[in-house]
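My structure is below; once you've seen it, I'll send some questions.
All protein chains but one are shown in place.
Now for subunit A:
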Amino acid sequence: MSPTNRTVVVTGIGATTPLGGDVASTWEGLIAGRSGVKPLEQDWAADQAVRIAAPVAVEPTEVIPRPQARRLDRSAQFALVAAKEAWADAGFEAKAGEDPAVDPDRLGAVIASGIGGVTTLLDQYDVLKEKGVRRVSPHTVPMLMPNSPSANVGLAVGARAGVHTPVSACASGAEAIGYAIEMIRTGRADVVVAGGTEAAIHPLPIAAFGNMMAMSKNNDDPQGASRPYDTARDGFVLGEGAGVVVLESAEHAAKRGARVYAEAVGQGISADAHDIVQPEPEGRGISHALQNLLERTDLDPAEIVHVNAHATSTPAGDIAELKALRKVFGDDADHFAVSATKSMTGHLLGGAGGVETVATVLALYHRVAPPTINVENLDPEAEANADVVRGEARKLPVDGRIAALNDSFGFGGHNVVLAFRTI
């Protein structure tokens, strides 16, 4: 099929996050300004420099039958929970084909994580060392492979148009959704289940991120530790969970009478080519991604009223992003209500782009921007460049078409900006 330029819409959303086991509870937590960060009570946490994290509110094993759960890495469990919610939310009653509303040959799945099945890998290495070769689970490989969440979601919904797993650290979830938008736009698929997942609350990632000085060590105040834009921010708080959306061509959605949350306008992509982990301090790469978005789509900056920022609560990263928004959008940035939802969910790494896309789409749908919590002393450089939604949720304009951005950036210098707007 020759390339087309089809309109893509969001027709289903699903999530399991530190704030709740589904979208409704997650959204309620986001709007209420609730923190999902807790002290790590496990024995292994005692000698870690970082002893806080944002675990999921509902264990996936409470939802997934045990025989299925035990052969899925935790990251795939999260993805499956979120994907099933999104699939049902989109109005599908069974997997593709069994539900005649979607043709399996025209259905894709694109689910990403930043680290893959790291807990399976490390746990099975412990089994190998402690119990020997024979006891290593035969499910280890299909559990730890980074494409496992995507493949398992693809199996669950019956996706035959293609199952993909872009990997770009903390931009992975957003890159997956961007990839899915292109699959539909160019005619490869009519419906794609897309999002991000991560399950990395384990002693090794905690020690490793901690030793990079990337994480907050505010162990005495877990709920106040993730504080994007505050002058006392000292790094991110590791979260876990998944966010998944059902994307669909506008034509396909209209034909089956689906509810549409928002239009997925498109994506802007760039790479920093600056440093393997440090953000470029002036946000040059981010600016390129934003410009790329404007060149590739018909997004009107005058319509943008909200940005779900990447803002992880690191000293350099938070400001670089706001500088880029100001540089590219100029005075239009005055009407961007900027929210850093990681202040509540922590940083879900590859899951962030998925969960924050769900939050961005709902912000447009309900016309309300979630707050950034824990901003007691707003960084003057943030104040100079952006209108940060602090403390409480803020209503967005009630009339006319409005648009929002969801930014995600990853170690390696990956920048992905997704744009959505009301229909």
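Quick note on the criterion: a residue touches a chain if its C-beta (ideal position, glycine included) is under 8 Å from a C-beta of that chain, and two chains touch if they have at least 3 such contacts; residues count from 1.
Assume contacts and distances are computed from a predicted model.
Note on the omitted subunit: UniProt lists it as "Acyl carrier protein", one of the names in "Ion-translocating oxidoreductase complex subunit C", "Septum site-determining protein MinD", "Acyl carrier protein" or "Branched-chain amino acid ABC transporter permease". Residue A:Ser137 is the one among A:Ser137, A:Asn219, A:Gln278 or A:Gln291 that touches the chain not shown. Between the chain not shown and the residues A:Pro65, A:Gly257 or A:Gly400, the one that touches is A:Pro65. Touching the omitted chain from subunit A are residues 65-67, 70-71, 134-135, 137-139, 142.
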